[in-house]
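Heads up, this is only part of the complex; the chains shown haven't been moved.
First chain written, first letter: the chains are A and B, and each begins at residue 1.
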Amino acid sequence: MMTAPAQAEEASFEATLARHDRIEPRDWMPERYRATLVRQIAQHAHSEIIGMQPEGAWITRAPSLRRKAILLAKVQDEAGHGLYLYSACETLGVSRQELTEKLIEGKQKYSSIFNYPTLSYADVGTIGWLVDGAAICNQVPLCRTSYGPYGRAMIRVCKEESFHQRQGFELLATMMRGTDAQRAMVQESVDRFWWPALMMFGPPDADSSHTAQSMAWGIKRDTNDELRQKFVDMTVPQARALGVTLPDPDLVWNDEKGGHDFTQPDWAEFRDVVSGSGPCNAQRVAHRRRAHEDGAWVREAASAFARRQQQEPQQQEAVS
Amino acid sequence: GAALAAYCLMLGDDALVHSHRLSQWASNAPDLEEDIALANIALDLLGQARLLLARAAAADPSVVPALPAGSPVPPEDALAFFRDDADFRNVRLVEGENGDFAVTTARLLLFSTHRLALLKRLRDSVDPVLAAIAAKGVKEVAYHRDHAARWCLTLARGTEESRRRMRAGLDVVWPLHHELFRTHPVEATAAEQGFGVDPAGLAADVDVLLEQVLSVGGLDRPTVPPTGPLGRGAGRDGRHTEALGRMLAEMQVVARAHPTGRW
């Protein structure tokens, strides 16, 4: 039996959701709502951090200084997104440290797309165009998510992601105006990333375990299949503008439904990748673990120094 | 034109190569804040490099490597991606492998302390483009220097391990420090003609600032011997360490595979 104050709190929570208003960190919330948010925000934050790797691998090989600057700034933005999102998670009482541990122990997920390798510079463009494009479809509705800090972080993230998406498209468009070899590189890259991009919206609604509850709580605003359809419909004209062929011969406009019919990605592959058998799962987690462990002595030094500074505030002045 | 171009390549290559090394920290830094900070510094230096290489190309188009007819590669990229290591004019200090975070911190401290002093004077260059690049750069590099000095101090006064590593990091980069203050004939000409700065004149000021950081950190000045030149030349003459060739093999691989590519 609930106590009267608890009942009042729950009613207030439900009323906030019904008004499409925001839940804030100090508000009462059901434990499962909190846990679902932590899981989702952490996964999102981890995706930003792991997502630095496949693109970051090309910073040192960017073929023009302008592209090098754009890519470096983008990878930097991803670190920034990770920061906002870990902060949002911290408002729910979980520290960045705890979340990082879970990531490198393989106990929390990140977007499965980053378990695919980047094999050419065109992949930098394709990730911007298709992967960031898919991310935006997923994320724009999250700007209206019911948990305040998460929604506000998403507004900032989405703005930058749109910018990245346009930059990715622009890189591909430029390459398509280049040499035959460059055009072939773009097409090969799109061929590789199309199916994994479709997987980014998660399994078909019929198989999605979390969707219903998340929608009821206002954490999620659209189903996986709705978002996937939106992405396909948005992408087809862009592909045409680029002059690339999406690798699905059955992709056609369906007048009746007012959207495209398209082939589903290989969901068995998706399950394999999610459960750890993707081409890069081990590599990505090992990289993050190594970077984290290599940096431990620096973080320890910073903490020790900060403690010392608090104890001897006069020193601080002498220093600055 | 030729002396100005040669001078711009020196400062531009310093920025380009150091930026490249710092960019290798992306997704490898001790924490996210530092990933962001090092990327920021790398971006600032990359921006300086682009302006300086473009100025070099404008001052003397003959410094730009020839590419196949009709190649759309702009001069800044022809310079960055189609010169061999012997044509780079950066000091050897900036081209070394990153090492651990202490080595990177030590290198950034030495480089940015020097460069800040240099850019401050370069604001008075008779070349208005260089003067403008310097004016913008001063604000950026002041931040780089503060960042490096703060970390140097943090590591020196953090834990026993961090102190040991900070000392070792200084020992790694210190031998290459003096090359920054060796006046190359091009720099002498640049100073004479008023468009550049004689680096020898910066040594005393830079030394005072470094001494200050070392002493607040309780660090002794390293006693390791300086790294000598290679025959009669060093980085500014295109005589580099083995590290630069390896770095360029990676940096230039895509651009060189597509000499008529558009990016």
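As a working rule, a residue touches a chain if its C-beta (ideal position, glycine included) is under 8 Å from a C-beta of that chain, and two chains touch if they have at least 3 such contacts.
Predicted model, so just to flag it, every value in this text is computed and none were measured.
Engineer: Write the stoichiometry of the complete assembly in this structure file, using the chain labels as they appear.
Structural biologist: A x2, B x2
The rule is short, and it goes like this: only the chains that are shown with their structure count from here on.
Engineer: Taking each chain's centre as its mean C-alpha position, how far apart are subunit A and subunit B in Å?
Structural biologist: Those two chain centres are 35 Å apart.
Engineer: Where on subunit A does subunit B make contact in their complex?
Structural biologist: Touch residues, subunit A against subunit B: 49, 52-53, 56, 59-69, 72-73, 75-76, 79-80, 82-83, 86, 121, 171, 174-175, 177-179, 181-182, 287, 291, 294-305, 308, 318-319.
Engineer: Where on subunit B does subunit A make contact in their complex?
Structural biologist: 16, 20, 23-24, 26-36, 39-40, 42-43, 46-47, 49-50, 53, 72-74, 76-77, 80-81, 100-101, 153-155, 157-159, 161-162, 165, 216, 250-251, 253-255, 258, 260-263
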